[in-house]
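Only one protein chain is missing from this complex, and each of the others stays in its spot.
Chain lettering (A, B and C) follows the sequence in which the chains are written, and residue indices restart at 1 in each chain.
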Amino acid sequence: MDMPDWGATDSPPNTHVSPRYIEKSIEETATPNVVTSLLADYRGYDTLGETTVIFTAGIVCILLLRRYR
Amino acid sequence: MAEHSLILIIVIPLMASCFNILLGLFRRGFCYPLVIATLSLCVILSIFIMDGVINNGVIHYRLGGWAPPWGIEYVVDHLNAFVMTIISFISLFVAVYSKRSVEAELPGRTVYFYTVFLLLVTGLLGITVTGDVFNLYVFLEITSLAGYALIAIGRDKALLASFNYLIMGTIGACFYLLGVGYLYIATGSLNMADLGRLLPDLYHSKVVLVAFAFFAVGVAIKMALFPLHVWLPDAYTYAPSTVSALAASTMTKVGVYVMIRIMFTVFKPNFSAEMLPVTEILGWVASGAMIFGCILAIAQTDVKRMLSYILIAEVGYIVIGVSVTNRMGFTGALLHILFDAFMMACLFMVAGVVMHKTGKTSIHGFRQLHRRMPITMAAFTIAALSVIGVPPTAGFFSKWYLVLGAIYARKWIFAGMLLLSSLLAVVAFFRVIENIYFAPSCHAHDRVGQEGIVRDEAPLSMLVPLLTMAAGILILGFFSGKIVSAVIQFTVPEGF
Amino acid sequence: MINRFENIIIQTISRLLIPPIQLYALYVIAHGHYSPGGGFQGGCILGASFILMVIAYDIKETKRMISEKINTIFIVLGVIIYSGIGAVCLILGADYLDYGILNKIFSVSPAKARALGTFGVEIGVGITVMAVMVSIFLNLVSGGEHEEAQE
Partner (left out) sequence: MDFIISKFNYWIYIVLMMIGFYAMISKSNLVKKLVGMNIFQTAIILFFISIGSKKGATIPIIQDSHVDAVNSALYMNPLPHVLMLTAIVVMVSTFGVAVALLIMIYRKYKTLEEDEILQILRNEKWPNTH
């Protein structure tokens, strides 16, 4: 098994892309909470997709459940 | 500006679906023109993007201004632009077609129907344009959620079919997400190009193998490849006819597109073809799909259900073209994506028209319909001949490439399977065509002549897209050489 | 489908609780830059306050506060805010969702402008999540019949 151990600090996910977010978050986005800056800024487009998903769910529930006469 | 059209093609349908609801609160009548306008804009934008790709090569777009491995990037090459153009064209014509059938089948729900319809198109376009594996998952879920709902509002046991589709589709999406997770463990990246650069050093790793297995199963569920197709026939049979036409012609094609992306961009062709027997397995599965789909299509009495099984066989054709891993086969697969989208849209539209006019979709409901609606039935016959692969129609050209690809790869069995499956499709379709043209009418014995049958053609808003599709099938075949030299030859991955 | 079940204790307590819950939800949305939180979490809490109102009182009472039409408009509004902010960035000449360009409107450094853009987006997400939670709950709990009472 080539999976990294639990909590390993040198595994690829923890070394390839993510350190930049932590190191540059304050400098580039003035947001100490890295999760927020990552969610809404670095990967903001994912969050737009996420909002669209929940928008779809709301509309779908109205479409399915509302009774029509 | 050319690169901004990449994002506009997603955002315009999304915002239009929002404004659609706001409009629908006040005037219901405005929704249909808004949908048509939006989708026409999408078609124009997609042609614009296609033009840009042909002239200037691959377009990159950085969302939020972040460089690729950190932010989300849009990469549009010839393959993306090709699939995107098909989707926007088909969805425009299906939207034009939808007017009367939605009014008849779903009274009172048109506003929300069109909103979800636009969201479905947004999701499909979003899948084709993105260059990030997780972003693809998000758009896959938008597509699926909209699809579940649109199928669920159909007739008979559509609810149960939709629930089964939801369970299967969620398993598929979760497997895809697990694949993303395993790739993320192995590389730490989510960008497709970056993954493609990092992965060749890791091909010996078992994590990457597991990731590939999860991707393959997840995507195979989404595109209804043979052993995992069980959700498809029920779902497409009972869905509203508009939804069947759109979903059958685009959703499975997008699944194939995702498979090609994963196999040849994220993983390199030599991994998929040489290090693992992936393409061998895919080839056998696909030939199983062709034979099985056609045989079950013969056994059906409901035309929409028969077409669903034919669709499973068509997915088999496309996958077999990919699996022979040579230039000819791949070209044939992409051409078949284009032609099959047209053929399936046309066939399901005809089924919808018959449903709209006579209320039946069983094969016996088609009896003597060439007297009632000759133009519609002519379109059906053209599309059916194209599925079979009779020369002047488009289906012949793509099948020619597919068979040549199988022969060049020295896989005689696959070439034989292709021909056998075409023969079975002949049987399946001639049962319907015989009913249309030659079978005596159900009412023949209680009427003296055939004069009782009046011409009762489909309404114009249904007829125009139908005829466009049929004309497309007739004309596109002759331009297949041009399409190959302009677009498809650039999509063939290196090493073929 | 919900039968009116009047209980003075439950109604009083929830009447006392709902405003702090809503205030806390707004805090979670607004303070998402500095502490755990953000649009989705805050929107869920905000939606939960309305759901508490439905449970403690009944649907009609709640619909006096937030009617079906306004709720639908809220669902749409959040998505429009989000994609609108992206479109504003596009109009100002940057890429889509590139909030750094917003410093043309607000006279702050690009980094601060990014924080502002993030905040606007969080508000959009919060509004949509709140309205969708309420809408799904009302539709599920009443089987879609609540609309008939009004129109």
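Please note the rule applied: a residue touches a chain if its C-beta (ideal position, glycine included) is under 8 Å from a C-beta of that chain, and two chains touch if they have at least 3 such contacts.
Quick caveat, the model's predicted, so the values are computed rather than measured.
Among the chains present in the display, which ones are touched by the chain that isn't there?
Taken over the complete structure, the missing chain's partners among displayed chains are A, B, C.
For the chain left off this view, which of B:Val58, B:Ala104 or B:Ile171 is in contact with it?
If we include the chain that is not displayed, B:Ile171 is the one touching it.
Out of B:Tyr32, B:Tyr184, B:Tyr317 or B:Phe396, point to the residue that touches the absent chain in the complete complex.
If we include the chain that is not displayed, B:Tyr184 is the one touching it.
Take the complete complex as the reference. Which residues in chain A touch the chain that isn't displayed?
With respect to the unshown chain, the touching residues of chain A are 1, 3-9, 11, 13-14, 17-19, 21-23, 25-27, 32-35, 38-39, 43, 46-47, 49-50, 53-54, 56-57, 60-61, 64-65.
May I ask you to list the residues on chain C that touch the chain which is not drawn?
Chain C touches the chain not shown through residues 34-36, 38, 40, 129, 136, 139-140, 143.
Which chain B residues touch the hidden chain?
Looking at chain B, the ones touching the missing chain are residues 134, 137-138, 141, 145, 148-149, 152, 157, 159-160, 162-163, 166-167, 170-171, 174, 177-178, 181, 184-185, 190.
Assume only the chains that are shown with their structure count from here on.
Could you compare the number of C-beta pairs in contact for A-B with that for B-C and name the larger?
By the number of C-beta pairs in contact, the winner is A-B.
Would you kindly tell me how far, in whole Å, the mean C-alpha position of chain C lies from that of chain A?
Roughly 19 Å separates the two chain centres.
Could you tell me the distance, in whole angstrom, between the mean C-alpha positions of chain A and chain B?
Measuring from centre to centre gives 29 Å for this pair.
For chain B versus chain C, what separation do you get between their C-alpha means, in angstrom?
Taking the mean C-alpha position of each chain, the two centres sit 36 Å apart.
Touching two or more other chains, which residues of chain B qualify?
14, 18, 21, 63-64 - these are the residues of chain B that touch more than one other chain.
Please list all residues of chain C that touch 2 or more other chains.
Touching at least two other chains: 72, 75-76, 79, 83, 86, 96-97, 99.
Show which residues of chain A lie in contact with chain B when the two form their complex.
Answer in residue numbers: 1-4, 11-18, 20-21, 41-46, 49-50, 52-53, 55-57, 59-60, 62-64, 68-69.
Residue numbers of chain B touching chain C in their complex, please.
Going by the criterion above, the answer is residues 4, 7, 11, 14-15, 18-19, 21-22, 25, 61-65.
Quick one: which bits of chain A touch chain C in the complex? Just the residue numbers, please.
These residues of chain A touch chain C: 27-33, 35-37, 39-41, 44-45, 47-48, 50-52, 54-55, 57-59, 61-62, 65-67, 69.
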